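A single protein chain has been omitted from the complex, and every remaining protein chain is retained in its original position.
Letters are used for the chains, namely A, B and C, taken in the order the chains are written, and counting of residues starts over at 1 for each.
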Amino acid sequence: MSKNVQQLDQVVIRIAGDSGDGMQLTGDRFTQETAVFGNDLATFPNFPAEIRAPQGTLAGVSSFQLHFADHDILTPGDRPDVLVAMNPAALKANLGDLPKGGTLIVDTHDFTDRALARIGWTSNPLEDGSLEGFTVHAVDLTQLTLDALADSTLSRKDAGRSKNMFALGLLSWMYSRPTEGTLNFVRQKFATKPDIAEANITAFKAGWNFGETTESFAVSYEVKPAKQSPGLYRNISGNVALSYGLIAASQRSGLPLFLGAYPITPASDILHELSKHKRFGVRTFQAEDEIAGIGAALGAAFGGSLAVTTSSGPGIALKGEAIGLAVSLELPLVVCDIQRGGPSTGLPTKTEQSDLLQAMFGRNGEAPVPIVAAQSPGDCFDTAIEAARIALTYRTPVFLLSDGYLANGSEPWRVPAVSELPDLRVEFATEPNGTDGTFLPYLRDPETLARPWAVPGTPGLEHRVGGIEKADKTGNISYDPDNHDFMVRTRQAKVDGIARSLPPLEVDDPDGDAKVLVIGWGSTYGPIGAACRRVRAAGQSIAQVHLRHINPFPSDLGAILSRYDKVVIPEMNLGQLATLIRAKYLIDALSVTQVRGLPFKADELGDMLQGVIQNG
Amino acid sequence: MSKNVQQLDQVVIRIAGDSGDGMQLTGDRFTQETAVFGNDLATFPNFPAEIRAPQGTLAGVSSFQLHFADHDILTPGDRPDVLVAMNPAALKANLGDLPKGGTLIVDTHDFTDRALARIGWTSNPLEDGSLEGFTVHAVDLTQLTLDALADSTLSRKDAGRSKNMFALGLLSWMYSRPTEGTLNFVRQKFATKPDIAEANITAFKAGWNFGETTESFAVSYEVKPAKQSPGLYRNISGNVALSYGLIAASQRSGLPLFLGAYPITPASDILHELSKHKRFGVRTFQAEDEIAGIGAALGAAFGGSLAVTTSSGPGIALKGEAIGLAVSLELPLVVCDIQRGGPSTGLPTKTEQSDLLQAMFGRNGEAPVPIVAAQSPGDCFDTAIEAARIALTYRTPVFLLSDGYLANGSEPWRVPAVSELPDLRVEFATEPNGTDGTFLPYLRDPETLARPWAVPGTPGLEHRVGGIEKADKTGNISYDPDNHDFMVRTRQAKVDGIARSLPPLEVDDPDGDAKVLVIGWGSTYGPIGAACRRVRAAGQSIAQVHLRHINPFPSDLGAILSRYDKVVIPEMNLGQLATLIRAKYLIDALSVTQVRGLPFKADELGDMLQGVIQNG
Amino acid sequence: MADLGLKPKDFKTDQEVRWCPGCGDYAILAAVQGFMPELGVKREDIVFVSGIGCSSRFPYYMNTYGMHSIHGRAPAIATGLSTSRPDLSVWVVTGDGDALSIGGNHLIHALRRNVNLKILLFNNQIYGLTKGQYSPASELGKITKSSPMGSIDQPFNPVSVALGAEATFVARTLDSDRKHLTSVLRAAADHSGTALVEIYQNCNIFNDGAFDLLKESDTRDDWIIKLEDGQPLRFGADGTKAVVRTAQGGFAVEDGVAEGDPSVVIHDEHAEDPSYAFALSRLSSLDRRYAPMGVFRDVQRPVYDQLMLEQLDAAAAKAPGDDDALDALLQGSDTWLIA
Partner (left out) sequence: MADLGLKPKDFKTDQEVRWCPGCGDYAILAAVQGFMPELGVKREDIVFVSGIGCSSRFPYYMNTYGMHSIHGRAPAIATGLSTSRPDLSVWVVTGDGDALSIGGNHLIHALRRNVNLKILLFNNQIYGLTKGQYSPASELGKITKSSPMGSIDQPFNPVSVALGAEATFVARTLDSDRKHLTSVLRAAADHSGTALVEIYQNCNIFNDGAFDLLKESDTRDDWIIKLEDGQPLRFGADGTKAVVRTAQGGFAVEDGVAEGDPSVVIHDEHAEDPSYAFALSRLSSLDRRYAPMGVFRDVQRPVYDQLMLEQLDAAAAKAPGDDDALDALLQGSDTWLIA
């Protein structure tokens, strides 16, 4: 019996279960299938801070949201259209987000009184009518999986583990996803454990067939591929893109990559990823702490490497003193801050943008450091290359700001050809540059104000650098008052001068008559963009600017700001970019903030913006 | 033969010599005599970063400047009226500051060709007429000292060491200073070495008599005591005043004082001073590093101590993560940053105000910390008490900003009676505060938003705190998005609310018709105030406000700023307070900056201000 | 010690324990809660301070005062607490990354100062909370997320590190051996000064089975060397293995050592010279499988907290620090009066 297929232009699916149930893996696979199918997509993994919070508890719920469409989209979606809940806790934790009319697929297997009581439910929502208004598919997925694996060699417990593959099979059928990739993936992943591989494949197929054959699923859906600009695409997460960007920068600069890092969520994956690519001459040094991480990187920079250190808020706080040394030594260094919820340990697995002012000012003395920020998972690649460009060109530490949302989220990414990437070659000093044949390590390039980079091994350029104030040109220790004032202003001027190397800002103002400008930085790009679309769809005009460079600000920012009646700055903090913009341009920018450890919801942002436009 | 005595209303004396020559001690003694005599005064010690830079080199020159007057004064003076140079290097290093017509006393003893060559002088300034225009007293002070000590038991070398006492005796005569204090001081200091004591006293008296008898000094001077408000006075330096303020806060709060610190210039003297006063129950812990210093202090705060950590810029940078923890734990903690020249190691012995933004923002996440700043050496006492008040009342870390200029500089200080000092008593939690008899460590005081301080040892209030985000009231770990947003805003509101406890700002606008307001913070108080006097003396009006509280700003600051056409903000940094004021009040404040490691000169500031008023 | 009628359950909190099912931390928590009543200290006088890591979640589950601080700093924080409040019983819970990697310096300084702290180091030879990177206690060549070709870092021997840092008490025990764990906790509690207890702990997610040799009945006797004061260091299923002295003064393990062989080392946990305990600690470096278990070293040395207190008391005894004293201090020696 063939079922009818319904056309959709976009769908948001959320799969939720115990952190032990493999929800992230299931989500990743469905994402891959969807990507290969050619939809545009955005994902949002959300998992607990504990490695494995106790099974069946709210704290233990892990979820993965996927938004895919036949047109280009910017966010993982505000609310799911379809929620798959693998146990009662998953249902309770996520039900609130499912709009009425939404589709609900529930694994009924664990809906025992004990399990319900454990999460404070006195009655069974599957029976007490509290799910009215949703399209509910209550199915014992676990049992179906066990049945499908009846004659497998696996223990009941292990067999049950395959229920996520059953669910994946079902979903794959529902949305007509290609399945080859998944089957291959499973075969590879469990190459050494053929019985497990078989079980998963059987479960997956059983899930597919279950949708195909049973009555309970009347329709399947189809979301046509999106029209994307031509090119070769892949799905990529922010941390992987950032890692690849660094390797590419190394290759394009001809400098070996050195990473000094200490593990910390959500930055650790960069260390993990880079440690896989030793063939590219990438050295990863897992240091004893964050200070040693940046210290080693700084040592490598002195030696001529493209030096990088990665961390998150608490670790960055520890690096402040060493960043100050890098400012004083004027050596290239990329400092990646993958932001998470703060203050202190805060919310390690949640996203936030609250390290901007720490990046700006978190050091003693006048110690200016350029700041660039990535706006989407794929954009982390370009941002890494840009950070490297600035560090190498200006001989300065550079902050690269990403966050948990970008780090773990993924999106389709047009794969660039290495040969097309910017040329980052640098010239080490090879000759004395002093009139009298001496070497002056602080004699600057008149254009960039960068000092020469003379690496050990270069005869005749032996020199000493240090963190005490240095005399102009010679770099010798100097306590001279005027020299200090001069050096402080020169270091500032060097960083300010970077603005001259920046392209004009892109103002997105399709109607050209917008009175309100919304400006953001970092991972709010998606939600703000989606919100602007809603505003425009509602017939109103709004302009959007998103900043990749926050220090220095692009030269044309001031002029742009002055063109609009009202400037709105949405941030996942208490208004840090707003503080910088207000201080520099003296405009009464409206700071719209949310510090919930989650990205903005596009529709809430959209409503807010419409409000501003109306009352503007 | 009696000499004529000339009346002066003020004098600026600078004594300069080799850092081995005891210039600081000589200066201190002269300051004491002057203080006891009842002049108002201000001092400025200036010494090299090296412990003992090589003798006779420019790098080794140490100097001490004293400004005293028959009226109240605000700065150590821009330029000396009298310069005492104990060797060629001292002369070369300081001559530039002596205005034409100034008096010069030079010890000719070391003016050998070698010594002159060593500092790059090809001819002897005492002979080549390059000292024309000054009143020069070229005397072989060293030889005179040796002669005076001819029949002492000391070696020639040791005897020579007393030349600074000879100079002091001479100066004491010139300015009719009382000498008893110095003689007693010497006797005490060398109680165990009577021969040295004798030598110094002999040299001192010889110096006095030399002035009295020889022709070369025709006049002596008299500076009448200043009319100061009645009370008991003493001379005090910033670091000592700060230490005393902390001990007083401990006494007035009834909490034992705990200092966790790691030595660093110019903060070390606070550790040294406090370690002397164990009788007051003061615990000083010299930690293995700055992080351990603040860590230990935080542990002591948890245990119920008045906890303090002291450092300077580079050390403060290391404390960022732990300060964030203190913000999250909401425990009282005073963090003293005795600022010095930066960035990085910078200029350890020079002064600067460039840690303000680090204090504001040098941590991950939204981690607001109140900031108070001292404006003069004596004011460090009151500032310490105010910092303790805020920390204890609001259960928060508090930044106290001082700098090298305040730390080492001194001024007369009206000694308060302990009983008059603010009452800082705090109430520890003793009872469960939850409706159900449980203890809620994050249930807040509705007025201050402070949480209860329940110290170990209190039965029934056992509780756990940590750096992960906490649920409102219970303080249990919470990953709830709305709770996080609420807690972030509540911590901010608590700090903002401190403004309600602050007195109205004092605006110094004697003429009442000023159009220009000059606003400052910290150690620029003296120079700015002196500059304002010059402006007014020149018949122009100017208003001055000086901020003790920088975070939060006092509630009336905005209104005050709006009253003036122009706001000028002089700072020893690149405009850090200006950034905060511009961001908050959107006024186009004029930032006037100098980063020379030295305080502003009052006359330069005055000229600048007059310029602003004219072109206003 | 005084029996206060406390029961293990009195030390449980209402917080749900959130370690992975099967984590060794559960057994340690149970053992510590089981031992607490015996400590004879009121709950309100006990404080657990931890850093960051799975292990460092410990304080949330102890119904005493507690602080879950920041990564690696617990020994420093506890030092301030203990020196300012010598009346308290202060315990530190830390992990091999927390204590030996980022916190290594605070650990060795606490040990040399001999602050009155009981430090429980949960050594699972991995970074658990951050999902499985090698730690300073991981074996050479270990393949982890951050060392795909194998770690190249020579691991620390935690006991050797402590002994090199002037430790007055060092012991080792095993998460699954409740009885032994409890006996070591008892010894640590009885020691005045810093006591470092290394607890081998299984991380069944990222480093499962690291200590199976010491747990499985058919192997444990061959690798566990029980340290009992005054007893010869004999072990092995049939008791014929023994620790003997080498020519260089170090120790080695020999098999088939006859009864009463004089070369067998007699354990002396009170040996003043740490060289003895140090030599013992090296057996695990000689062959990682060897695990001397029990108290390596337990000697007396003045306790930091007490020394500080004595200086305060001595100073106050000379001249009490009352308000008059403070007035006098503020005035100093050189004052003048303005009427």
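To be clear about the criterion, a residue touches a chain if its C-beta (ideal position, glycine included) is under 8 Å from a C-beta of that chain, and two chains touch if they have at least 3 such contacts.
The model shown is predicted, which means the values in this text are computed figures rather than measured ones.
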Query: Which chains here touch the chain that is missing from view?
result: A, B, C
Task: With the full complex in mind, choose from A:Thr43, A:Ser305, A:Gln358 or A:Thr593 the residue touching the hidden chain.
output: A:Ser305
Residue of A:Leu116, A:Ala297 or A:Leu424 in touch with the missing chain, whole complex considered: A:Ala297
- line: Which of A:Gly467, A:Pro527, A:Pro554 or A:Gly597 touches the missing chain? It is A:Gly467
Query: Which one, B:Pro263, B:Pro416, B:Pro481 or B:Gly497, makes contact with the chain that was left out?
result: B:Pro263
Statement: It is residues of chain B that touch the chain not shown, namely 50-55, 57, 59, 262-265, 268, 271-272, 275-276, 278, 284, 286, 288-290, 314, 344-345
Residues of chain A (touch criterion as defined above) contacting the omitted chain: 32, 35-38, 181, 228-236, 244, 247-248, 251, 256, 258, 260, 277-283, 285, 287-289, 291-292, 295-300, 302-305, 307, 321-322, 325, 329, 415-419, 456-468, 476-477
- prompt: So that we can see where the missing chain sits, which residues of chain C does it touch?
  reply: 101-105, 108-109, 112-114, 136, 149-150, 152-157, 160-166, 245-246, 248-251, 268, 271, 273-276, 278-279, 282, 286, 301-302, 304, 307-308, 311, 314-315
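Keep in mind that, in the parts below, only the chains that are shown with their structure count from here on.
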- request: State, to the nearest whole Å, the distance from the C-alpha centre of chain A to the C-alpha centre of chain B.
  value: 46
Field: Approximate Å spacing (C-alpha centroids) for the pair chain A, chain C
entry: 39
- prompt: Tell me, which residues of chain B touch at least two other chains?
  reply: 321, 325, 466-468
- prompt: When you check chain C against every other chain, which residues touch at least two of them?
  reply: 52, 70
